[in-house]
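Excluded from the complex is one protein chain; the other protein chains are retained at their positions.
As written, the chains take the letters A, B and C, and residue 1 is the first residue of each chain.
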Amino acid sequence: MEKLFTHLLENYEACVAVVLFVIGLCMLLFDRNLLKKVIGLDIMDTGTFLLLADRGYIAGRSVPIVTDGVTDMANYINPIPAGLVLTGIVVSVSVSALMLSLTVRIYKKYHTLDMDALYLMMSDRRKGGRV
Amino acid sequence: MSFVQNFPFFSIILCLLCAVATFVAGDRWGRRLTIGLLSVSIVLQSCVLWFCASNNTSYAYMMGHYPAPWGNEIAAGIIEPLMALLFSVVLLLSVLGGMDHILKDIPADRHHLYWSMVDLTLVSLLALSYTNDIFTGYVFIEICTIASCALLSAKDTGRTLIASVRYMVFALVGSGLFLIGVIFTYSITGHLLFPQLHETIAALWAEGTYRFSMTVAIGLMTAGLAIKSGLFPFHFWMPDTYGRATPASSGILSGVVSKAYILLLIKVIYRAVGIEVFAASGIQSVLLIFGIAGMIVGSVSAIRSKRLTTMVAYSSAAQIGYIYMGLGMGTQAALLAAFLHIFSHALTKPMLFLSASQLADASGGHMDFPSLQGAGHRNVTAGVLFTAGALSMVGVPLFIGFIPKLQFASAAFELTWQKWPVLLALAISTLLNVLYFLYTAMVLWLPQKDNAAFCPQERRWIASAPAMVLLAIGLVIGIHSAPLTALLQQGFALFCQY
Amino acid sequence: MMTIFRLILLTGLIVCAAATALTKKPMQAVIIYMAYSVIMSVVWIMLESPDLAITEAAVGAGITSLLLFLTLRRLNLIDRDEEHRKHEEESLREHASHAEQKEEDGHA
Partner (left out) sequence: MRNEKGLFRRWLNGQVDWSAMLEQDTPAAATTAAAETVPYHPHHDMASARRAIRCGQKAYTVLAIVLCLIFSAFMLLTVANLPSYGSDSAPTVNEVAERYVEKGTEETGAVNTVAGMILDYRAFDTLGESFVLFTAMCAVTMLMNVPGKRRVRKLDQDTMDYYQDPIIRTVCKLVIPIILMFGIYILLNGHLSPGGGFSGGAIMASALIIYALVWGGERASRAIPAKALRIIVLCALGFYACSKTYSFFTGANHLHSIISPGTPGRILSAGLILPLNVAVGFVVCCTMYSFYMYFRRGEL
């Protein structure tokens, strides 16, 4: 148990990333406001990226940009996570742009951002009306 | 290296170029380009399949100048081009069959974008079939998600918008979980390509280090893909998504997009993680349980639904349950059954959606059962097609749906404790299938109501031709399934060959 | 010293994320999210990834927040009396639901 806690404290940055991921996930799943769902999605993604990037960090080493012709791995951190996160950030902004445009369209149509009310309207009509 | 081996890569790049060209071209050229692209893709995949099957080889194709652990790779054996071929065929036939509705449902200024999205969906399907790298898989999953959301929301009504938001929320949770799983795997193994992952994971598992993290990572990847393909506790987005879109989109989404996620999951399980580790981690049994639950719950929801397309959509949830049950059983016979079920479902579902939309057209655009009464008489071709699809879904011999069910049952006898639950689930689910599909077929062939508010419209025989082709392929496989089974068996040997 | 700075930044991240989750007004949530992105780009610097820091500052704090603000604007959620907005929303929603009902019936 104690060992687990020390290890958890060692990996504090990953812990923060996990907490951010869970906060974002909760917002995405359980917040009723559509706009805040989108923000939750962004927070979730950044949490993931933080987790990925801190896996590449090595204490005491520097940016993986070759300086003065020194190409020894012992001087630089791992470049792979940075590249993957770069990909991820761009994916995340495209997805949130799409979600935001859906939000705008839904608001123009139904004048609400409350997902529960929207589902209610849908189920309401399904129950009674001939659809 | 033979020139044919370049074809998977060529088809992917061709799709990308066509997608961009379609975006700039107008509606008509976009449509021609897309249909041409789909046909070319069919030809290319057939060539690759023929090459691999006749030489009995599988190969990895370097994407760049750097070999395996450093560069990206795609891989092709028999399974990969076979699935890519299936995806292209179903995509082409759904698009052709739903053409009238695409032109009618979607505003004219969006047509070229719709075609562009079809191209991008094809790109992601092909890349997901061929990829040999887990992060490439993630990138193309995202393309697939965005493109399918756009296919869904292209029909401009409020309900499709709400359905797309719901779909996106679930899909994004799914890809988030998948990415976290990838990150855990990467941080334990330091690799991203399937073969290297396989080696490292097997070594780590034997050693016993990081076992817990490995289990959670596999679980997260599985859960992410399961959410995206709509396994039981997460199937709530299905009815609105599949039931409200334009029929071509419903066919594409239910027929092939969900199958592409399942194919990626199978690749992760068999090629990256390894089936031994997967079985030992205990996630296999969880998949089995959820698959069985999905079969039952999906069918019950389908019985309770009041719209035709909603019913068909819920039945998709049940069919996805079958496939996951096959993965959960874990034997090679069960995997074969799962693949056969992927075939059967991918060929039958678009046919059901296409003919359902034609039946609804014949009933004044209504989808509820009372209005559909006697619709089979008003549009005989669509009625016959729907009935055939329903029979296939139930698992009547001669139709394609019978083959996987038989295979599931025979695979179940090899198991130990899972035998009886699987057989029982198969029996109950088939019974429920009979209830709702035969009920629907009966409603279609009841005599017409006098006050039926339908508008008689000119029946275009050609409009049902793509659905008929789907039916014909299904019948051919259903009557003579030995070649496909043999091909799949041959493919498995190459698929797991590391 | 660096560790302390790092811990402060990470605490800031969690506080911002939680605050975004707990605020009721979308406008405030967006502003806090912007602060969150800026902190995040400093965290990337601490992790020796300046590539990510530049991208996050331009894309996360810049473009994404801008899109969120534009959405708020399109939704008329900026500078509006909350009560009045709710009232208006309610009436509009009723209206929309009836209109859609009619439209679907008519369409059918």
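In this text, a residue touches a chain if its C-beta (ideal position, glycine included) is under 8 Å from a C-beta of that chain, and two chains touch if they have at least 3 such contacts.
Everything numeric in this text was worked out from a predicted model, so none of it was measured.
J.: Which shown chains does the chain we cannot see touch?
T.: Hidden chain contacts in the full assembly come out as A, B, C.
J.: Among the options A:Val38, A:Leu86 or A:Leu113, which residue touches the chain absent from this view?
T.: Candidates A:Val38, A:Leu86 or A:Leu113; residue touching the omitted chain: A:Leu86.
J.: At which residues does chain A meet the chain that is not included here?
T.: 4-5, 7-8, 10-15, 18-19, 21-22, 25-26, 29-30, 54-59, 61, 63-66, 71-74, 76, 78-84, 86-87, 89-91, 94-95, 97-98, 100-102, 104-105, 116, 120, 123-124, 127-130
J.: Need a quick check: the contact residues on chain C for the chain that isn't drawn.
T.: Missing-chain contacts on chain C: residues 49-51, 53-55, 58-59, 62-63, 66-67, 70-71, 74, 97, 101.
J.: For chain B, which residues lie in contact with the unshown chain of the complex?
T.: Here the touching residues of chain B are 1, 6, 9, 13, 16-17, 19-21, 23-24, 61-66, 69-72, 74, 109-110, 113-114, 116-117, 120, 123, 127, 133, 135-136, 139-140, 142-143, 146-147, 149-150, 153-154, 180, 184, 186-191, 200, 210, 212-213, 216-217, 306, 368-370, 374, 377-378, 380, 439, 442-443, 445-448.
What we mean here is this: only the chains that are shown with their structure count from here on.
J.: Farthest chain from chain B, comparing Cα centres?
T.: Farthest from chain B by mean C-alpha position: C.
J.: Counting only Cα atoms for the centres, state how far chain B is from chain C in Å.
T.: Distance between chain centres: 35 Å.
J.: Please compute the C-alpha centroid of chain A, do the same for chain B, then give the distance between them in whole Å.
T.: 27
J.: In angstrom, rounded to a whole number, how far apart do the mean CA points of chain A and chain C lie?
T.: Chain centres of chain A and chain C, defined by C-alpha means, are spaced 13 Å apart.
J.: Spell out, as numbers or ranges, the residues of chain C touching 2 or more other chains.
T.: Chain C, residues with two or more chain partners: 100, 108.
J.: Which positions in chain B touch two or more other chains at once?
T.: Within chain B, the residues that touch at least two other chains are 158, 366.
J.: Give every residue of chain A touching chain C within the complex, in rising order.
T.: It is residues 12-13, 16, 19-20, 23-24, 26-27, 31, 33, 35-36, 38-40, 42-43, 46, 49-50, 53-54, 56-57, 61-63, 77, 81-82, 85-86, 89-90, 93, 96-97, 100, 103-104, 107, 109-113, 117, 121, 125, 129-131 of chain A that touch chain C.
J.: Could you list, by residue number, the parts of chain C that touch chain A in their complex?
T.: Against chain A, chain C makes touches at 6-7, 10, 13-14, 17-18, 20-21, 26, 29-30, 33, 36-37, 40, 43-44, 47-52, 55-56, 59-60, 63-64, 67-68, 71-72, 74-75, 77, 89, 92-93, 96-97, 100-101, 104-105, 108.
J.: Which residues of chain A touch chain B once you look at their complex with the stated criterion?
T.: 21, 24-25, 28-29, 34, 37, 41, 44-45, 48, 51-52, 55, 80-81, 84, 87-88, 91, 94-95, 98-99, 102-103, 105-106, 109-110, 115, 118-119, 122, 126, 130-131
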